[in-house]
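Mind looking over this structure? Questions follow.
All protein chains of the complex are present and in place, except for one that has been dropped.
Now for subunit A:
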Amino acid sequence: MSFVEYSDFIQDGDVAILYLSHNNVMPVKVQQGAQTQTRYGVIRHSTDLIGQRYGSKVTCSKGWFHVLHPTPELWTVALPHRTQILYTTDIAFITMMLELKPGSIVCESGSGSLSHAILRTIAPTGHLHTVEFHQQRAEKVAEEFKEHRVDHLVTVRNQDVCKDGFGVTGVADAVFLDIPSPWDAVGHAKVAMKKHGGRLCSFSPCIEQVQKTCEALQDQGFEDISTTEVLLREHDVRTVSLPLPDFGPDPETTEEATPAAAPNHASITLKTTTLSREMPGHTGYLTFATKPRT
């Protein structure tokens, strides 16, 4: 198992995802002899997990669920939140707009759920340079990369990107910024990027941050500066029954139609979709730009 390569059977030391129900997803570190408590009961790693196929059903005392192979998308939903994270919708858009693919060299500041998605996309020949200014978080994230068997693809640096940059020069195809003052990092981003150019993305919740960042990008000679936001709408599939009104017996019907026939078709059942009462209305603005050849 790794976050960048599929395998078929669960092994000791893997990170597996327990799919308990829709929106209830739990990561578990598989260990010989260990046990994990779930709402359906206890699972014993040695018998229930190790040696089983990914995708298998696990039965407990109070119910059952499936064990899934980890993916960055499942990890995003399952991971223990340390800071506000990026969700799959933004991650997917960023991945395409930064033109990430196997072999890409990426610099990122603000490590988290996006890191795993980047690693999955740039493997096996790319590299991610990630900068985290909070020491504890930097250590935790380095540990996770190792557990997820992706550490060979990433270098974690514990420093302040606005002061010290990314720690590399002229190597990046893409740069991603998820920090409070991205305009202070734009110059450093330019330095880290390849001479023949590359793509940059900055994620900011506030429009004032976006304005300052766009100004900085323009000053530094970036082109194609554009700001977009993407939002996900999830449709709930339902079967609903709509009652039909009773306007009384139809005077134009023939005598063959018995009055008792009316209650038979009292409602119409149909398959439809509805939207939730509330939906996420804003995550952040995504500003993209191209660094031209310098």
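In this section, contacts are C-beta pairs under 8 Å (C-beta built on N, C-alpha and C of every residue); 3 or more make two chains touch, one makes a residue touch a chain; residues count from 1.
Methods note: contacts and distances are computed from a predicted model.
K.L.:
What is the missing chain called in its UniProt entry, if the choices are "AP complex subunit sigma", "Organic solute carrier partner 1a", "Protein Abitram" or "tRNA (adenine(58)-N(1))-methyltransferase non-catalytic subunit TRM6"?
P.N.:
Of the names offered in "AP complex subunit sigma", "Organic solute carrier partner 1a", "Protein Abitram" or "tRNA (adenine(58)-N(1))-methyltransferase non-catalytic subunit TRM6", the one UniProt assigns to the missing chain is "tRNA (adenine(58)-N(1))-methyltransferase non-catalytic subunit TRM6".
K.L.:
Of the residues A:84, A:125 or A:169, I need the one that contacts the missing chain.
P.N.:
Touches the omitted chain: A:125.
K.L.:
For the chain left off this view, which of A:13, A:55, A:170 or A:249 is in contact with it?
P.N.:
Counting the whole complex, the residue in contact with the absent chain is A:55.
K.L.:
Residue-wise, where is subunit A in contact with the chain that is not depicted?
P.N.:
Touch set of subunit A with respect to the missing chain: 4-6, 8, 19, 21-22, 53-57, 64, 66-69, 71-73, 88-89, 91-93, 95-97, 99, 101-103, 117, 120-121, 123-125, 196-197, 207, 210-211, 214-215, 225-238, 240, 271-274, 277, 285, 287, 290, 292-293.
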